[in-house]
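With one protein chain held back, the other chains of the complex are shown just where they sit.
By written order: A and B. Residues from 1 in each chain.
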Amino acid sequence: MGQYIGAAIKRLEDPALITGRAKYTDDLQLPNMAYAAILRSPYAHARIKRIDTSKAAAMEGVIAVFTGEDIAQSGVPGVVPVGWLLPDLKTPPHPLLARDKVRHVGDGVAVVVAEDRYTAYDALEAIEVEYEPLPAVVNPADAVKEGQPLVHEDAPNNIAFDWSIGDKEATDEAFAKASHVVSLDLVNNRLIPNAMEPRATLADYNPVTGELTLWMTSQNPHIHRLLMSLASLGLPEHKIRVIAPAVGGGFGSKIHHYPDEAITAWCAMQVGRPVKWQATRMETYLTDAHGRDHVTHAEMALDENGRILGLRVQTYANLGAYLSTFAPAVPTYLYGTLLSGEYDIPAIYCRVIGVFTHTTPVDAYRGAGRPEATFVVERLMDLAARKLGLDPTEIRRRNFVPPDKFPFQTQVALQYDSGNYEAALQKALEIIDYKNLRQEQERLRQEGRYIGIGFSTYIEACGLAPSAVVGSLGAQAGQWESALVRIHPTGKVTVYSGSSAHGQGHVTTFAQIVADKLGVSLEDIEIIQSDTDQVQYGWGTYGSRSAAVGGSALAVALDRIVEKGRKIAAHLLEAAEEDVVFEDGKYYVKGAPDQAKTLQEVALQAYLAHNLPKGLEPALEAVAFYDPPNFTFPFGTHVAVVEVIPETGEIKILRYVAVDDVGNVINPLIVDGQVHGGIAQGIGQALFESAVYDENGNLVTGSMLDYAVPKAHFLPSFEVDRTVTPCPHNPLGVKGAGETGSIASPAAIVNAIVDALAPFGVEHIDMPVTPEKIWRAIHGNGRS
Amino acid sequence: MYPPRFDYYRAASVQEAVQLLQAHPEAKVLAGGHSLLPMMKLRLAAPPVLVDIGRIEELRGIQDLGDRLRIGALTTHWELERSDILARKCPLIPEAAAQIGDRQVRHRGTIGGNLVHADPGSDLPAVILALDGTLHLAGPNGTRQVAARDFFLDLMTTAVQPGEILTAVEVPVLGERTGTAYLKFEHPASGYAVCGAAAIVTLNADGTVAQARLCFNGITSTPFNAQNVTDALVGHTPDDATIEGVVDQHLHVGDPMGDVFASGAYRVELAKVFAKRALKQARDRAQA
Partner (left out) sequence: MGVPIRVEVNGRVYEHTVEPRLLLVHYLRDVLGLTGTKVGCDTSQCGACTVLMNGLAVKSCTVLAVQADGAQITTIEGLAKDGELHPLQQAFWENHGLQCGYCTPGMILAAYDLLQENPNPTEEEVRHGLEGNLCRCTGYHNIVKAVLDAAQRMREG
């Protein structure tokens, strides 16, 4: 590698962003543009008896008002599909606008198109809807019981799927012979993604050409185009162009295909004008797919030495009112498969019941299944350590998969590619000066101060792959990635990548790969993504896949283009191809570097095609469609040190140390930034964030006034470090880096709090661990 | 979101504002707008008319009247926070003002708007109550004064009558050997007070408590004056044990508010802890 890969290059994206010049979807204006606003159900469950749009339609400035009936009559497919199937999965239809029934607060009922956004919202208030309210159910463990209201008639007991993984018999046997069993009942709290940019779309339909252009807040424009075409609009795929301009964060919430963007597009086709829609923040709370929401019972069996014998987990996973795009995969293949953690566990069985409720649909949110799995395993490890009187680091050590056992086949389908778990733990212990910290903890306890140290030694599986395997598990999508590299006659380079960044800095990271591999400077490289008309195909950015899969595709394409250039250079140098080396942007015959042909010269010749080797096609470009052989498996150790004030339950995070191993690092600035952001979201889950529904299905925490997105002063500066165990199976040796923080940190924080409260006999507190919960745990619920 | 339509009138004087309110009985008064506009954006309020008093010069500024301070209703939280007069003569107000919302909100939000809105989680109501402040109102029948203890009637309801505007708040200048403190347990999302404790302690020359006040935001629907506690402190040397004992024995909160973040029972417990912390800090400052 050269000077760029591994260097802390400041981002090429930033000049536009720090000056306000970057254009996000809502920043775009088209001539004659109208605005859409969507009327949303105030009821979690109700029959729609009548909708009268006449008053709204008659308002000045209102162009049109449509209902689900109008969409149905237009003859378009008109639904939002699910993109991951499980055996016996119930897949009730999800129409763009509700027709007979609404199934969660926020379900779309009608849409207004108006000259401006203020008028559009005024008109919503003039639409008359007569609802017959019906009883609702919001808790997944309750929803499966007999006699509960049904979300969909064709899903008895509200069960969408009943899925299991692992060996039940072997696991039961392990428990039968165990010396120790620890168990835990927990709720993994429901989260709202809260990307700072609310979802938006601008739709422009040209009735003459039949072409629809959609600028939208998308993490994966090609997936959105595919689903728009097949399921929602019925327009031919090649007539739809989806562009994701600057996108203000996603964290999963902009993967999914929602009704709202399709409704906006459909409206543009009806009114013959460009139509823009942007969710208000309160709409994002009601409609962005939420994350997590598990009710879990988990047990761990151990021998007398603290070696894990078995793990048994049962989870009710709340799916919300409809199946969101990848919802079935999240609590199954992204959860059950991660339950071995960093440990050699001989028997695991996990059953997950996916449940419909009258709540906002649930889907992938940063980490997606893996934080939930990590939380189960890492909390049980601490409970087991306490029960056996072992230090929490010691019990982990005794169960780590040792470095010489890789590749390691778990009992839950995954094969870990590489790892050195002990090394990351050791490094973290050195950073926090563990021995002294434990002594300090003891000393402070004598003074009546309570600090706690919490560990999370986590594993992550990301960059889902290969496509054939993912497909066999139910994905209705491939998981390869594309890259096209074009070297222009002047030697400048354009890359077209199927990844679609929305804050991750791919332009910089990918340019670094190109600069090193081709020996060109960063200014001479353009990275294009997020436009279905420019990029041949791509599956987008989520699941920490873009460096490992998108970056690998790029590396392969770059190798191909270097090889083609070598043929031309060899011809020009009148040398055998195998004698020509490529270094720092120059081809030369081994031992004769002063007789070099620059890449630029070779490129020019490639285009002029006056003097090419026989049979070689002109031009200089290469494409790669890279389908990885396996996931990548980042891992590491996170340590939280907290202080708890017993009289109020106030919590202070004293230190947060993260030692991650994401394989080779292309840009440490960017990787550290990803880790920081993930930790903050994980701390948010652990301490602050929770989407709470009342029994009628109203979202009680329905705005930023009630739902606490962490603020700067809630968080410490983070101490991040790394070990480097390269991924053995991709050309860059990289693993995913985007989700480690949100996967590892909830368990680290809760373990630290429970450790701090050990003198009070506290064994577990559900997230978010608010001051009141701590106060109650210390003082007992009776006291008031 | 997007506020509903309204007609807009900008008043140049208090007199004009009062006239406009008389002419438009459904009107709401707009000052900094940081209580009203958020309600309108959520369409929880839809006044057909707004009377903007934001440019009325006579409603601005902080005056030293000798034994009292007069704070114009349009004084922003940021101005309260930075006022030299207040820092010297009534530091409780700047200490509380600095804890309201965030810097952007403090730049626009006004003391008048804050008090009239009477959100139970606001920071200034208990402070003005603890200071035994007086609120000056102007209306169609002239001006009148209302004591802070008579001002906050219920959740978001005050003694301001239709057609009246709040013009100023008067608070007494604090005497010698007096210390104050405002301590707050903030809601992590809204920043409002889950429990805000305002304490004033005045000591005798011998170090015993001459007078004390202790009022809370956030725990009940109107600011709560814990007079039992302060009555019991008077005459005693306020060492830590005395303060703790008096609070434990005498702080009784009836009908606390609760929500998903903090139940009523927990708020009562917070009130105890914050009462102790605030009284101790006020005492330390009185002793300094």
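Side notes on the structure shown:
Here is the rule we go by: a contact is a pair of C-beta atoms (placed from the backbone, for glycine too) under 8 Å apart; a residue touches a chain by one contact, two chains touch by 3 or more.
No experiment lies behind these values; they were computed from the predicted model shown.
Considering the whole complex, the hidden chain is in touch with A, B.
Considering A:Leu186, A:Val247 or A:Ala603, the position touching the chain not shown turns out to be A:Val247 (whole complex).
Listed residues A:Asp27, A:Glu211 or A:Asp721: the one in touch with the omitted chain is A:Asp27. Residue B:Leu42 is the one among B:Leu42, B:Val173 or B:Met257 that touches the chain not shown. If you put the missing chain back, the residues of chain B touching it would be 1-8, 10, 30, 33-34, 37-38, 40-42, 50, 52, 54, 78, 101-105, 107-108, 189-191. Across the interface with the omitted chain, chain A contributes residues 10-11, 13-24, 26-27, 29, 116-118, 194-198, 246-249, 251, 278, 280-282, 502-505, 669-670, 672-673, 676-681, 703-705, 709-713, 715, 717-718, 741.
One rule holds for everything that comes next: only the chains that are shown with their structure count from here on.
Here the spacing of chain A and chain B, counted between their Cα centres, is 44 Å.
Every residue of chain B that touches chain A in the complex is listed here, in rising order: 1-5, 42-43, 185, 187-190, 260-263, 265-266, 268-270, 273. Those residues of chain A lying in contact with chain B across their complex are 117-118, 121-122, 125, 280, 282, 647-648, 650, 688, 690, 692, 700-701, 704-709, 711, 714, 770-772, 775-776, 783-784.
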